[in-house]
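Certain chains of the assembly are absent from this excerpt, and the rest are unmoved.
Note that the chains take the letters A, B and C in the order they are written out, and that residue 1 is the start of every chain.
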Amino acid sequence: MSQSLAVIFNKAPYGTQSGRELLDIALMAAAFDMNISALFIDDGVYQLLENQQPDILNMKNHSPTFKALELYGIETVLINQEDLSQRGLSADQLLNVADISPSSNINQIISRSDFVFML
Amino acid sequence: MAIFSLLVTANPHSSQGQFSAIQFAKTLLNQGHELKRVFFYADGVLVASRINCPPSDEYNLTKTWAKLAIQHDFELTACVTVAMKRGITNATEAERNALTGDNLDPAFEISGLGQLTEAMLESDRLVTFG
Amino acid sequence: MKTLYILNNPQHFKQCASAMTEEDTLLLIENAVLLADQLEPRSNYFVLEEDLIARGLSNNAEWQTKDYQGFVQLTLDCDKSVSWL
């Protein structure tokens, strides 16, 4: 059975630039046929907001790359329901790449994965 | 019209502060204010390396600072102690410390913390980006 | 001395706000703009518009916004600025 990896996005984009570098780990591991989950929790839920325009500050917009997750065969892409609603965000403000999921489900994936990375 | 100096301590590779500082600098210059000096301290000095090589579709902060400073005649000064520690050095300091290589971008200079104090005393406003 | 507090880290809001007096001004920048969705607006609190737009949050905030031109002007209107790190 192939090994599993969960990458946890828990920081908002741009203020820290870890999102893009964590995403690169997920895409690489997918190429090695690992079983990947991408999990968006806490301020990491802001990574998936639509209409990001960091180019007005000359920063690269890495959010379109999240659409590549499916292309790379990464099917488990979950965003934490409680963290979304606590921030007053709703599904229609988000890129259409993640399923909304309760904490208990997300925690189960963290617990079951062979490797877990944050950045 | 006012004289500004900036203190930039933000890591150019993993935070936003250098982008904010450049935007702030451009805006104040567009408004006709003067920029005396940008003083780089802590991880901020990492921007002073001429061999920083971001992907071609990303902004090159080092070159942007350099271009802006030449165009508007202000100083880009990196604190020597924290720069040496972080592997940012010019030819003179490299030789003095027996290092095999140097990497300071020619638009930047390395100097002491006194240049920060001087900037504080000789500018109307000092704004920090960390 | 009338002070402009510049906050870029949402986790330091409480610390920063507790140092402020009533004549002081607060400007949220970078990731601290996320707070504008979660906290009550005030007459001396501002949020940086470009950082909201960068994050896709431009329509949400009830806070007063400043663009970079306004940011520069705030540093001149106040006697000094404190970047709360």
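A few remarks follow.
Note that contacts are C-beta pairs under 8 Å (C-beta built on N, C-alpha and C of every residue); 3 or more make two chains touch, one makes a residue touch a chain.
No experiment lies behind these values; they were computed from the predicted model shown.
Per the structure file, chain copy numbers for the whole complex are A x2, B x2, C x2.
Everything below uses one rule, namely that only the chains that are shown with their structure count from here on.
Among the pairs A-C and A-B, the greater number of C-beta contacts is found at A-C. Averaged Cα coordinates give chain B a centre that lies 24 Å from the centre of chain C. One inter-chain figure worth recording: chain A and chain C are separated by 28 Å, centre to centre, where each centre is the mean of the chain's CA atoms. In this assembly, the C-alpha centroid of chain A lies 33 Å from the C-alpha centroid of chain B.
In chain B, 15-16, 20, 23 are the positions where the chain touches two or more neighbouring chains simultaneously.
Contacts with at least two other chains are made by residues 14-16, 57, 59 of chain A.
Listing the residues of chain A that touch chain B in their complex gives 14-18, 57-60. Residues of chain B that touch chain A in their complex: 13-16, 19-20, 22-23, 57-59, 64. Residue ranges on chain B touching chain C, taken from their complex, read 2, 4, 9, 15-17, 20, 23-24, 27-28, 31, 33, 125-130.
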